[in-house]
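Working notes for the structure below.
Heads up, one of the protein chains got dropped from this complex, but the rest are sitting where they should.
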Amino acid sequence: MGLVERKATHRRYAQAIPGAFAITKRGTAPCRATCPAHVSVQGFIALTNDGRYREALELFKQDHPFPGVCGRVCTHPCESACTRNAVDSPLGIMYLHRFLADTDRASGNPYVPVKKPRREEKIAIVGAGPAGLTCAYFLAIEGYQVTVFEKLPVLGGMLTVGIPSYRLPRDVTEAEIQVIKDLGVEFKTGVEIGKDFTVGQLREQGYKAFFIGIGAQECKRLGIEGEDYKGVYPGVEFLREINLGNRVHLGDRVAVVGGGNVAMDCVRSALRTGSKKPFIIYRRAVEQMPANAEEIEECREEGIELMTLTNPTRVIAENGVVKAIECIKMELGPPDKSGRQRPVPIKGSEFQIEVDAIIPAIGQETDWACLTDECACTLNDWGTMRVDKVTLQTSDPDIFAGGDAVTGPATVVEAIGAGKEAAVSIDRFIRGEDLFAGRRTDWTPVQDVPLDGLPHVARNPMSLLAPEVRKTNFNEVQRGYDENTARAEAHRCLECGVCCECYQCVAACKAGAVTLETHGQKPETITLETGAVILAPGFEPFDPSRFDSYAYAKLPNVITSMEMERLLSASGPTGGHLVRLGDHKEPKKIAWFQCVGSRDLNRCDNSFCSSVCCMYAVKEAVIAKEHAGDDLDCAIFFMDMRTHGKDFERFYNKAKDQGVRFIRSRVHTIDKVGDTGDLAVRYVTESGELKTETFDMIVLSVGLQTAAETVELAKRLDIELTPGHFAQSAPFAPMATSRPGIFVCGAFQGPRDIPQSVVDASAAAAAAGEILAAARDTLTVVPEKVPEVNVFNERPRIGVFVCNCGINISGTVNVPSVRDYAATLPYVEYATDNLYTCSQDTQDRMAEVIKEKQLNRVVVAACTPKTHEALFQETLMAAGLNKYLFEMCNIRNQDSWVHKHNPDLATQKAKDLVRMAVAKVGLMQPLKEAQLDVNQAALVIGGGIAGMAAARALGAQGYTTHLVEREALLGGQARHLFQTPDGAPVAARLDQLVADVSGDPNIQTHLNSEISAVEGFVGNFKTTVKNGAQEQVIEHGVAIIATGAVPLVPTEYSYGQDSRIVTSLELDAKLKADDPAIEELGAAVFIQCVGSREPERPYCSRVCCTHSIDSALAIKARNPEANVYILYRDIRTYGEREYLYKEAREKGVIFIRYSLEAKPKVSIENGRLTVRLTDPILGRPVEIDTDLISLATAILAPDNNALAQFFKLPLNDDGFFVEKHAKLGPCDFATDGVFLCGMAHYPKPIDEAVSQGKAAASRAVTLLARQHISTIGQVAEVNPALCSMCGVCVSICPYSAPSFRAATERFWPGRAEINPVLCKGCGLCVASCRSGAIRLKGFDTDQIFAQLFALNEAS
Amino acid sequence: MSQWEPKIVAFLCNWCSYGAADLAGVSRMEYPPNIRVIRIPCTGRMSPKFVLGALREGADGVWVSG
Partner (left out) sequence: MSKDVIGSVLVVGGGIAGMQSALDLANSGYYVYLLDKSSSIGGVMAQLDKTFPTNDCAM
């Protein structure tokens, strides 16, 4: 189901990068591929559908000069090939171009193609039939001097003398020939080549090339006795006589022999010339007749008998005049070479029919009298001309041939196709070019046109003259489509090729970016030599349309979560207005179904958990309520709610508070509620109650899966995949595939959310960087800097760009009025508004405008400078302006979004803000930025898995790395872990990692050490590391925080009162030590969420579900008889960890859910260890006697306060560090030069810790590799003349930027000065300077006052 | 005569309160449109002169946040 129609020429969305448009081509539509003239059928139909008939006709005439003729007599192979045949019936393609031709003819101003510049070469065309005329038409357009020689007194060949005018009126043919005359083609009629002139004579007259298109005008003989009696008229001759205006009357009973269109023409012409009973004799059945079906049908309508399976054997005459015809009955035998069943005579079935005349119409052949001795052409065994199949060149190089003369009797459109190809050849021949090069010979039509769910639309019938009106005259039978019918018929086109090849874009593109050549672009193979490959092919959303149970394909109000995202998006099809797709009704009740295409082997093959669906469903529910109002009822049907990410649990809790309903149930049926579009949902509650509830809309939370083409890619690259078709990797090297040098990141590594993908992406970059370090900076180029324009002392010329931000701003603020208002402000030279000011094309335009209007100050009124200032500043630099000559004005986040119910006042506020920004920017001056060296050493704090992974990545890339660990040993919490989920012991791999770190000459390990002080800033940190009493100062450019986490010491479940009650890590120790007690266990109970997801600790510790299940399986492996229970709230085995959960259930581990309100109770009575809880499914209390209780304890942040203070880093309520951006900056801090990884960020398993360690290193390397960084320009500056040397600034600055000039300085000794490198531009010194000697560039006092003054101005 | 509405000038620190005001927008919170924000690099930049200036220019209230 598509939400919105996308044209073939498109850009994916307004902010797309690159911003250029692309044209989607699926391939050549079958109509075009099949048409011998390869008319751009889909193109002219699309233009017709659009009402652009003239353009449609012009497009047709690019390939074919006879839309009117072929619109009447074509055998329309295009319609036989039409994809619509598979749906209902083909398009009336020929009726459509007939409509175009008739419209053009009726316009009084018929289209004549534009000729190219005149060429002097003369070309002779022999035969004025469709082939010759077409060849003449195209050569005339090329500019040649073309003469057509025709034996008959009339032009058109078979079009004129072969086809009766009730089918093809003369004026239609004449009008289309007139266009050829208008192109300057000369016609000589009544001239017989070979008799009146020879080819040799014409060569002497200067003709450079010849096209022979003399057709096949001689009737084939029946080859039976009596054929030469009077009363036997060859069909073609009969038609010719009638068409030349000679009245022929054959008598009442006329037998026409043959089943082709010529036979039909003869029999219907006989009827029209007064014969009472003309009829057809044909040796095969009706189904095998080569004539058009319409022709046969019209014959029948006119009362003409078709005597099929009948073959003439003898003509019987009386006095030399035909009296009767003897025929024999036939039957159909085995198929012949043509695939048709061969007719076989039935012995003894001869019979006679009395007739007045007989017309044989069984085919024609060519009279080759034109080929005189000087022609070197040769004929083949069938008496047709021998030519090259592609070029149509004969054995004589300057002679080309086509049409019936080459093919034997064939169709008009084949002749036209031949004339067109011959014209190309002749043009190349004359220019001396290769006749073959680059000619398209492969016209394989597109195959994979989606047809599912297409409604049947009947073909629009052709209106016909009534049989009784038409059969006595030669008036045209088919009356043609009227405009409405043509439009309706054109609308049926399925647009098989996507791009219709109407080439209107070629004409429209002023930049010349789209040409016929670009339309002809073919896939290209490029070979790249690279040092590494990173695979990030992503996922595809699961497609539920194949599964009846979800009724997705049938019910329009069942949509996927991806569609829901678009419906909620301001740039989506409804502009963010939440409505049902089916009837545009605003929904009141929406249900989400979780695990569609995930955790499900029955209905799909994806047994893994897609990891992200729970969170996005909760998010969509919350946003939907935000869009539609609080009374929108949102219900999420789920199995386990998996909100295991950082701050996810809080989000889930908040959603519950906001009234989102969470129903733990898998829905089994969706039913339509009458015609209301509403959907009734039947489900079973946890307590076994069957419920029915009606919703307006259902959102299927579709899972993530690897696309089939990605699986193919993996095969080609020889990469091993997991059972779920994700890239196989190991926990200690999660970004490495099975093939060295190829790395993986993102959802192909396993279903995952955005932050994890971003982490993995940086980790993969680090992994690639590790093997390529030797070649760093060898292939990169430094971007050219645009020289800065000097605007000093110029009067301000301000440009104001007001953003609509789709509807984000314009939905509330009246953007045009803000724009117009801005234009009235002082010094504003230019004001405009943009749909998306941040889009690449707007940026390009902005740079152009700056140059064109010589703007020297720019104001962008849009979103927030915190996200977009840098982008716009780059545009200023691209236009040669200093980037500080810029001001942003926040009319989205701080205006339209927060005042949506107050559009007038919001607009007023926007105007005020623009006025203030204009006032400020006028006073802006160009600012310089200072360069700063980046110390090339790194400091990693924390020697656990993440810290070691980070150190290894840095060391391998050649950077000196200090690894500081508080303990005496490296390894962190991983030293307590037993095994990874793949069953491999942690210890061995941990030891290997420690050995790698210790063996790396670039890594200096500081054990038993802590940080005691940090000075400096990005690029130049000085950190004091304390080892006992010993202190060492380390200089480093970057720091990585990898301080890890600690396990909770539980206070519940009687922990500490019995040695059989242990924590997960204590159980790991037992498993590691092969504790024999494990094998003796009668029962073991795991209690999940011990300390996690509690009101005082509202987060999920992420690893415990997998850990407990893994341990449970380890117990089961050693002691299969043990009864193992896992008491849980939600099982959160995300991604392919789900397999472990499945395995555990299969192996008999018993899972019992409990709720926060009814936690399990542990009791120790007389040495008996018992756990009691209520089974929610049975609704009954359960009592488990056990020998072991393992508590899945929460993971806690250690006391990070000191470190947070040292580096000025934020901590969240749970004590974990707060990264720069939850999605896009998971390893960065707002503080430059400091990075984050491992459990210091959030609880995580080994693979994710390794990944984030490497990712943090990658982020750090991006800084180290630059070697220099630029500081900001908005720094404080002292005017020494005013400085009173009081020293307040020196003492107050948190960054130690101000200092006193030395007493020995020649100028201003002892006065204050500010180091611009150290200055952060906070302005503290400025405000505290009692002499007013310090100013802050970019936030100068006069600028702030200008804003204040502007505030007061009446607008 | 319409109801009197105060005019408030807010000096917001770029790093915290200004970002918070952005977040209020992202979260689609609503508040009265009486506030005009002046972004300053840090409340350290704040000078009493600005408060006085704002009041002199017609502000009924000045809000400094950082």
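Should a chain be cited, it is by its letter among A and B, assigned in written order, with residues numbered from 1 in that chain.
Criterion: a residue touches a chain if its C-beta (ideal position, glycine included) is under 8 Å from a C-beta of that chain, and two chains touch if they have at least 3 such contacts.
None of the values given here were measured: they were computed from a predicted structure.
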item	value
Residue among A:L96, A:I358, A:V1261 or A:A1276 touching the omitted chain	A:V1261
Of A:E120, A:E318 or A:E529, the one touching the omitted chain in the full complex	A:E529
Absent-chain contact - pick from A:T75, A:T366 or A:S757	A:S757
Of A:K208, A:R428, A:H519 or A:K619, the residue in touch with the unshown chain	A:K619
Omitted-chain contact residue, chosen from A:A175, A:V286, A:M462 or A:M562	A:M562
Touch list for chain A against the chain that is not drawn	10-13, 15-22, 528-539, 541, 562, 565-566, 568-572, 615-616, 618-620, 622-623, 645-648, 650-651, 713, 745-748, 754, 757-758, 760-762, 764-766, 768-769, 771-780, 957, 1221-1224, 1258-1259, 1261-1262, 1265-1266
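Methods note: only the chains that are shown with their structure count from here on.
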item	value
Centroid distance [mean C-alpha coordinates] between chain B and chain A, Å	44
Footprint of chain A on chain B - complex, ascending	9, 14-15, 18-19, 21-26, 28-33, 36-42, 44-47, 49-50, 53-54, 57-59
Complex contact set, residues of chain A against chain B	626, 864-866, 890, 892-895, 897-902, 905-906, 908-909, 912-913, 916, 1230, 1274, 1320-1324, 1326-1327, 1336, 1338-1339, 1341, 1344-1345, 1347-1349, 1351-1352
